[in-house]
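Here the complex is missing a single protein chain, while all its other protein chains stay put.
Then we have chain A:
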Amino acid sequence: MRRALLSVAVVALVGAGAAWWLTAPDNLPASALDGVTGDAGRGQVLFAAAGCGSCHIAPGAEETDSPVLSGGRRFATQFGTFVAPNISPSPQGIGDWSDYQVVNAVMRGVDDEGRHLYPAFPWNAYNKATVQDVADIVAYIRTLPPSDAGSLPHELSFPFDIRQSLGGWKLLFEHRDWVLQGDLTPEQERGRYLVEALGHCGECHTPRNALGGLDRSAWLAGAPDPAGKGRVPNITPAGLDWSEDDIVTMLQSGFTPDYDVVGGEMAQVVRNTAQLSDEDRAAIAAYLKAVPPVESTAPQPGAGDSTAEEGTASDEGDS
């Protein structure tokens, strides 16, 4: 009997140990930044391409060339409300973090104290970026004004408030490989990098399972708005029948083919994509034409009476 109890105890201990080990952070190698120097000049446009400001600039802040990344924006989801933290170069932000620590947070979802970060922060897209690009973004962020605003805690329900459980989430749902595989032109590859890695478009445009993992079989096929009402549109060729020119125009100006102007979060995205080069916008369009068409129930961008400002906001303006 004692022996049996002991066996159970050992098995339980080993199991717990294995679980702990399996859910422990998987950091970038310590040498990841060897020979890499961040270039703040390059970082500025990459910062826009990665959409950092859309979440980390305080809600309602004026548009400026030197944004204050004080955080505070709230994201309501089925798991609770996430609050974007201060990532400005101050002690309350990332001022005291090493470059390695920031790059590791961006690409592995682990903070300076080794704790998992929630996937509301799109490290599951940024993990496909190059270390050089992320280091450039970090160098740029360090040139921006500091803010001493304290980061607010997320307001999550049990059990989602247990950070260690995110290790399990990562085992199940973290993907460091591209969704769109196969032979791509250099332009399509560039578009893939901008859409799947930096732009993290799939975070809103791809449906999620009950645990919040992306359904990569319905990549970019549209999804319910996590905040509640409405849907984010399908931007696969099955949902988006725009020409590549149309897509480029929208990313540059916000105008859809029928001269509605996109709103919602997509208005913020357009402020970012407007800063990209014409070549990069064309690359995004080329990529979107290459992803597999997936039918969905999401509204088609620009379909129907979307020129009306009213509820027929069918464009990704509302994504």
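The rule we apply is simple: a residue touches a chain if its C-beta (ideal position, glycine included) is under 8 Å from a C-beta of that chain, and two chains touch if they have at least 3 such contacts; residues count from 1.
Note that in this section contacts and distances are computed from a predicted model.
Its UniProt record calls the unshown chain "Cytochrome c-554", which is the correct pick from "Alpha-L-glutamate ligase-like protein", "Dihydroxyacetone kinase subunit DhaK", "Cytochrome c-554" or "Arabinosaccharide transport system permease protein".
The residue touching the chain not shown here, chosen from A:84, A:221 or A:262, is A:262.
The missing chain, though absent from the display, is touched by one residue of A:28, A:107 or A:270; that residue is A:270.
Residues of chain A that touch the chain left out of the display are 225, 229-233, 245, 249, 253-255, 258-265, 267-268, 270, 274, 299, 305-314, 317-319.
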